[in-house]
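Below you'll find the structure, written out as structure tokens, and then a few comments.
One chain of protein is taken out of this complex; the other chains stay put.
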Amino acid sequence: MTGLAVLAALALVIFFGLGLLRIHLGPTDADRILSIQLSGTTTVAILLLLSVIVDMPALLYVALIFVLFAAVIAIAFVRNPKGGA
Amino acid sequence: MILFDGVLALLIVVLAWRCVTAGDLYLGIVVFIVMGLMLALSWARLDAPDLALAEAAIGAGLLGVLLLSTWRALPGHRRQDRDHPPARKAVRWLAGVASVAFGLVMAALLHALQPDEDAAGALALGRLTEAGVEQPVTAVLLNFRSYDTLLEMGVLLMALIGALLARTPLAPYGAATDDGTDSPLIPVLATTFTPLLLLVGAFLVWAGAYGPGGAFQGGAVLGGAGVVLVLCNRLQGAPEAGILLRLLLVLGVKVFILAGLLMLPLEGAFMAYPPGLTYPIMIAIEFCLATSIAVSLLLLFTGTHGVRVPER
Amino acid sequence: MTLPDPFALAAAALLALGFYGFVVQRHPLRRLLAINVFGNGVFMTLILVARWMPGGPDPIPHAMVLTGIVIAVSATAMGLALVRRDLRQGDGKDGGDRD
Partner (left out) sequence: MSISAWLAALLIVAGTGFFFAGTMGLLRFPDVFSRLHALTKADNTGLGLVAAGVALLHQSWRHAALITVIWLLALAASSIACHLVARDALARGEQREEKP
């Protein structure tokens, strides 16, 4: 059963690499942030799979922190700290 | 699994290469953030969940927010290379050759690494029962090598003082302006994610005694809660710090030194704790350190002496 | 002759690329990025060293990397404050925001 999880993790990390092309291509800054967003979600999925593969439940907390900070990155993209845009 | 590791390592190298050579500075920053994600993954693979936690909160989270916000704060024409073009072609080639040679030497050295029976870590693991906490990394940080951690807190304060001396706050003082472009979801974000970040941060500090977690990771997540509040306009920079904030800032260092000094007559050495009391002292020190780290990181983000709640 | 660990190669590459970026790029923000890439290479090296201890990962390099990550973010934050100051002063107005 871990074999399938490893395969899925491998597939996800390859998709991650493909998604990076969008960062490279752009063309707008919004596209790049979208790519970060997808990378973040893919990373969370890989972490979930890894937590089964290497039997390390602590990785679930790492995934939790990623999810929490994904929103922080997104808001940092659209706002200056002083408020407004 | 070797294939997974190989793809991961390859992606990290490609990202690092794009990060340092990207034509557009913004692209470099975005690539750096994504590299933080990959690094956290690879550290999870390298049996270091503690570091994956820290990297997730700091490398991919706080550092990315800081870089993005600074880039946005720069005047438009300063965001590109025009005034700072890359070095001349000859220098580039020279640097390229030198760094390839350096990389090859490092790779050979790392490949030749041999397992070492006498590592200091073996000693630390063997005496873990004396440390009062079950988690080896926390034991090393707070007990076996507590001087390092104390001095590190000093470095953190120094960096904060340095940043304040530059007097270029990211979150300027003065009334926050709400120009009507605010999304209705911003308050939702502030009210949903801040309490969760606080909760998870506090949990991580406490969990550091038993498993992955600890003062640094927890402190970084708590600091992240403050950053969300600043970004959502619930907090803003203030030119002066209140007494409470200053106290929180040095709380970690003070409590650390105090605990070390108070036990001096009992144990005969600085920062040696009596066996029965080790666990409560550790937890107290951890929470104080985490608070100070959180406040320092928040102030490093805003670049101001203090923070206050804006008047509505 | 064993197959090299991909992460060892990645660590070496990170160190080399960080060095290259620091030498070649002139924009201060890019230099900060390059320093951070180099730092990540150092962290990865330390983590690899930690793995070599028999009987589980060595906690001491892990603790060093943990402090290193926090130091890196604080030093970078200070560097960013200096960058903001530097690039703003070039516009002929004072960098200070005190009223």
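For reference, chains read A, B and C in written order, and residue numbers begin at 1 within each chain.
Quick note on the criterion: a contact is a pair of C-beta atoms (placed from the backbone, for glycine too) under 8 Å apart; a residue touches a chain by one contact, two chains touch by 3 or more.
Source: prediction; values computed, not measured.
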Among the chains presented, those that the missing one touches: A, B
Contacting the left-out chain in the complete assembly, out of B:Val188, B:Leu258 or B:Leu277: B:Val188
For chain B, residues in touch with the removed chain: 76-77, 79-80, 181, 183, 185, 188-189, 192-193, 196
Missing-partner contacts on chain A, residue numbers: 1, 4-5, 8, 11-12, 15, 18-19, 21-22, 28, 30-31, 33-35, 37-38, 41-42, 44-45, 48-49, 51-52, 57, 60, 63-64, 67-68, 70-71, 73-75, 77-78, 85
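One rule holds for everything that comes next: only the chains that are shown with their structure count from here on.
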Inter-chain centre distance, chain B versus chain C - centres from mean C-alpha coordinates, in Å: 12
For chain A paired with chain B, centre-to-centre distance based on mean C-alpha positions, whole Å: 19
Residues of chain C whose C-beta touches two or more other chains: none
Chain A: positions in contact with at least two other chains: none
Chain C-touching residues of chain B, taken from the complex the two chains share: 2, 5-6, 8-10, 12-13, 16-17, 19-21, 25, 28-29, 32, 35, 39, 42-43, 45-48, 50-51, 54-55, 58-59, 62-63, 66-67, 70-71, 73-75, 78, 80-81, 83-87, 91-92, 95-96, 98-100, 102-104, 106-107, 110-111, 113-117, 119-122, 124-125, 136-137, 139-141, 145, 148-149, 152, 155-156, 159-160, 162-164, 166-170, 172-173, 214, 216, 220, 239, 293, 296-297, 300-301, 303
Chain A - residues contacting chain B, complex: 6, 9-10, 13-14, 16-17, 20, 23-24, 26, 29, 32-33, 35-36, 39-40, 43, 46-47, 50, 53-54, 56, 58-59, 61-62, 64-66, 68-69, 71-73, 75-77, 79-85
Residues of chain B that touch chain A when the two form their complex: 1, 3-4, 7-8, 11, 14-15, 18, 26-27, 30-31, 33-34, 37-38, 40-41, 44-45, 49, 52-53, 56-57, 60-62, 64-65, 68-69, 72-73, 170-172, 176-179, 181-182, 186, 189, 193, 196-197, 200, 204, 207, 211-213, 217, 221, 224, 227-228, 230-233, 236-237, 301-302
